[in-house]
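This report concerns only the one structure given below.
The chains shown are only part of the set, and none of them has been moved.
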């Protein structure tokens, strides 16, 4: 288990990278040696009042002493975060949770993100690229305005939009199926995905049919983020343990283990 | 510097702050920045006779200055606790209180009997008030008769201190407190959560899988302080105040209302290291006001 810190991390920058989507960089040197791809941090968005709970965000990137998250301002906590400026500090707990399987031998990594769901996959992309693997990325969004990751020379980048305003016109799942159908028989993949649950379910079906192992990054509302409240439970197939904790047993799960992908 | 030791007869705590049951696990699996030995005591998650998976999700939701939970006593069961957790937590340098729950009287008794055979448990907190168990855990907490029966049975099993944890969801908290004391309770702790619910207007259904859950957090502090105040006047045993504690002023409020110690629950989720951080402020407040020990302010608001 990695060491967990509670720290007031200085804000390096907090930039709007797409429509209400922000990239927040925090200085957290403690994290450098501890963080593994797929882990998250829990931010106290308002030290003086509401919301009561911290808000969890995947670590999207880490470089020496800087961690980066990508978030969308959608409610009370994330709107407070949108006001953070360099000079402020964010009280964070992390790194939290388990991590993606990265020892995948000769398999080609397939990273499939829906909307904001690409955030936790960026760090995985970095991992593979730095180990000279060329990952295949699929990122879907409603429209061009929601895309914030549109260029990557070190990966095969496939973008799609529901309205056709950027890249493939259609669902990320359709683009993924087309891609897989075009591959030579025998190519081995390892898939990772994060996004809305209906999307992840569809991807689970696609991967199951083609016997591609798949790991999902799961979101649940969290009171503590560190396994203390037992609140973030999710149903899984293990008979001896019906509920897993997303914050501690997850957020990364083998798609086959969860019941919602059935 | 003022003395923070508090007398929770027959227990003595080095300071009045403990984590509340269900918010600190079993005291063994905490983040590195929390030092359990800095607390006056450690209260475990409720333990039952057999392991419980807890209720179906969703089982938590935020509310204004509070939260609802319907965890449903998810726990590893007393046997696994004894095997895996007790050897670790009994050596944490603080008083260890094991919280016990069950659906039947016999289950409470079995849990206590198994723990009695072990060393390292300093006292028991009896959860008679968990609103999230279907089969009857609730009835003990809202019926004087049933509670008395339960506490009498448990009194026969142990000579260690019994802390009865009261439910706030009753017409007369004094009557429940008196019943608990009559049956042999050494210490009272209060409050457990208030029954509450939220409706998800998108889904047009209750948010929690169990419909009802337990409300905790700063929202409920005034209710808890009122009940502590009333119970202090009704009975003569020490009281542990619980409900919405977020800062040093809140701890002082409970002490003045009549609590000899407190447990912090929901606010641990913001910072599990919160409790010990409040101790220096409490000590310097006492110093500034010319008090030499915690004991001088316990119940002072009644004078």
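Should a chain be cited, it is by its letter among A and B, assigned in written order, with residues numbered from 1 in that chain.
Simple rule for what comes next: contacts are C-beta pairs under 8 Å (C-beta built on N, C-alpha and C of every residue); 3 or more make two chains touch, one makes a residue touch a chain.
What you see is a predicted model, and the numbers here were worked out from it, not measured in a lab.
Engineer: Given one representative per chain kind, what formula describes the whole complex?
Structural biologist: Summing over the structure file, the composition is A x2, B x2.
Here is the rule we use: only the chains that are shown with their structure count from here on.
Engineer: Centroid of subunit A to centroid of subunit B, CA atoms only: how many Å?
Structural biologist: Using C-alpha averages as centres, the distance is 36 Å.
Engineer: Touching subunit B in the complex: which residues of subunit A?
Structural biologist: Result: residues 3-6, 44, 50-54, 93, 220-221, 223-235, 241-243 of subunit A touch subunit B.
Engineer: Please give the residue numbers of subunit B that touch subunit A in the complex, ascending.
Structural biologist: Residues of subunit B touching subunit A: 22-25, 29-33, 53-54, 56-62, 64-67, 69, 71, 74, 217-218, 266, 268-273.
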